[in-house]
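See structure below.
The other protein chains are all here in position, but one chain of the complex has been omitted.
Every chain is named by a letter (A, B and C) in the order it is written, and numbering of its residues begins at 1.
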Amino acid sequence: MNTLEKYTSVIAIVLVVVILVLVRTLVSGHFRNDAGKWTGPSINQSNLITPEGLNKLPGKSLIVDLSDKGNLLRKYNGSINIPAKSLLDKTNQKMLQTYKGNILLVSEDPALSARLWMLLSQMGYTNLFILSDSSNNEVFKYKFRPDTLTRPEL
Amino acid sequence: MKNKYMNPYLAGTLLGLVLLSAMYIAGRGLGASGGLKYCVVSVVGALDKPHAERSTYYSKYFEGGQKPLTNWLTLEIFGVLAGGFISGAVSKRLTFKIEKSPKISNTRRLTLAFIGGMFFVYGAQLARGCTSGAALSGMAVLSVAGFVTMMAIFGSAYLFAWFFRKNWI
Amino acid sequence: MNTRQKISVILLLLGLILAFLPLSGNYSFHGKPDKLLTEALYENTYFTADQVARFAITEDSTIQLIDLRSPEEFRSFSIPGAINIPYGEMLSKDLESFLNRENIRNIFYSNSDYNANYAFVIAKGLGFENNYVMKGGLNEWYRVVMNSEFSGDKITARENAIFETRTRARRLFTEMNSMPDSLKAKYRESKEIERKKLDGGCE
Partner (left out) sequence: MGPFTSISGFPAWLDLLIAFIIGTGFGFALEQAGFSSSRKLVGMFYGYDTTVIKVFFTASIVALVGSQFLSYFGLLNLNLVFVNEYYVTAAIVGGVIMGAGFIMGGFCPGTGVSALSIGKIDALFYVLGGLTGAFLFAETYPLIQHLADNAYRGPVKINEVLGLTPGLFTLLLIAAAVIMFWLAELAEKKFARPDITNQI
């Protein structure tokens, strides 16, 4: 026992750190490391699904309407309503985390879907998409017409 | 007399925790030579303001009405004075003395201390940090500059050690 | 066991744990998701195209517009005063120098809402404050500022002010973007707000 006693302080310090690390690693509900890793789908835009593309997604899908009062429930069959502000509630999180299939966020406001997509993705969701109609995507819809006659002062 | 000072590893851990709290609270490392520089800058500013404003070097410390004396690094150096004094008082080491090898005179020790200080801070200004600001804090954030400065300081000190042997042993 | 051995063993064991942790040195989100969610839902994190137009023509020095489109798109045209951080490269940039500036509000914009709002959440999640989004992106800017015309015969003072701002912003936008590339680059350089550096070291 004598040898063990000599190591007490060493064991105590290392044990505390190991427990903290394990808790941090195993408990979900916080952000994962390396933000860049989770932004991939948003860079190549593979996270944007149009209603037509919905049928081509492999596996089953769950459409989540983020509006406050479920405004879009009628538009999409079988969709559920989770108001944005209660997205991180325990029951909602549990349901989304255990869902085996694609989760599609939908909202009347593309800004809201985009923000929440990024938030959930950074928590480790990989089966997450944004259901967006083609009227709003990262394409410039106008054409810039230069006017070479005038020059501003530098 | 053997255990006059704290165990070096414990003292190192203490110093490491101070450095860690500086990083955690202020997002920066420790620094010492910078504080000395700010003292000089403020003295020069007080004595010869037009010169300070003309000089490419001093002027940046007076931009926008900055006061070099109320600066992070200056306050930190005042803290070091206070902390050293507290520690000296706790461990009963407060005495006026000149520490040197018995082989050399006081004048020689004080002259060399003066020249040494001059060299060190000059080098620290060039390298943008001294043993604490560049080497210690730099290594703690894995900065290449920290490792290079650390090796340059200790490497050259070992090289020159032979010439100054008499002063210390 | 003496102190040296104890410290050595503790440090080696902790180092061993660190070696296996997924610490990449890359940016990671910090803080609690709940808090970020609340912040993401704040309505006052958006600016309308009209507000941005006002900032652009007054050359507001507390505003930094950040254009998230590709460098090619940025070269061809951009809102005057904007800097370019392509969204895909955002996390490989030295973000501190762009985003961590006191008293400067960063406004992200892209062509539509998606990239700008991703970038907004990324910036918030990494701990940067004072970030905003131009709602609707450049498509909205074009619809509102560039293409809108006054219709009807009665005009209130407020409408008149908005109309005035739009006209001036439109003129500035067209003039600035019609410049040859070299002049445009020069213009952008002259308008760039100095980047902040992290404080530290012995300087």
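Side notes on the structure shown:
In the analysis below, a contact is a pair of C-beta atoms (placed from the backbone, for glycine too) under 8 Å apart; a residue touches a chain by one contact, two chains touch by 3 or more.
Note that the structure is predicted; figures quoted are calculated from it, not measured.
The hidden chain, counted over the whole complex, makes contact with A, B, C.
Of the candidate positions C:D34, C:E59, C:E89 or C:E129, contact with the unshown chain belongs to C:E129.
Interface residues of chain B facing the missing partner chain: 1, 4-6, 8-9, 11-30, 32-33, 35-37, 39-41, 44, 55-58, 70, 72-73, 75-88, 91, 93-101, 109-161, 163-165, 167-169. Interface residues of chain C facing the missing partner chain: 4, 7-8, 11-12, 14-16, 18-21, 23-25, 27-28, 30-31, 95-96, 100, 102, 126-127, 129, 198-201.
Hidden from this view is one chain, which touches chain A at 17, 20-21, 24, 30-31, 33.
Please note the rule applied: only the chains that are shown with their structure count from here on.
Comparing mean CA positions across the assembly, the chain most remote from chain B is A. Mean C-alpha position of chain A lies 48 Å from that of chain B. The distance from the centre of chain B to the centre of chain C, with each centre set as the mean of the Cα atoms, comes to 39 Å. In chain A, no residue touches at least two other chains.
For chain B, no residue reaches two or more other chains under the stated contact definition. Residue ranges of chain A in contact with chain C, taken from their complex: 6-7, 9-10, 13-14, 17-18, 21, 29-37, 39, 42-43, 45, 48, 84-85, 87-88, 109-112, 114-119, 122-123, 130, 132, 136-142, 144-148, 150-152, 154. By the touch rule above, chain B contacts chain C in their complex via residues 7, 9-10, 12-13, 27-29, 31-34, 37, 72-73, 124, 128-130, 132-134, 137. On the chain C side of its complex with chain B, the touching residues are 3-4, 6-7, 198-203.
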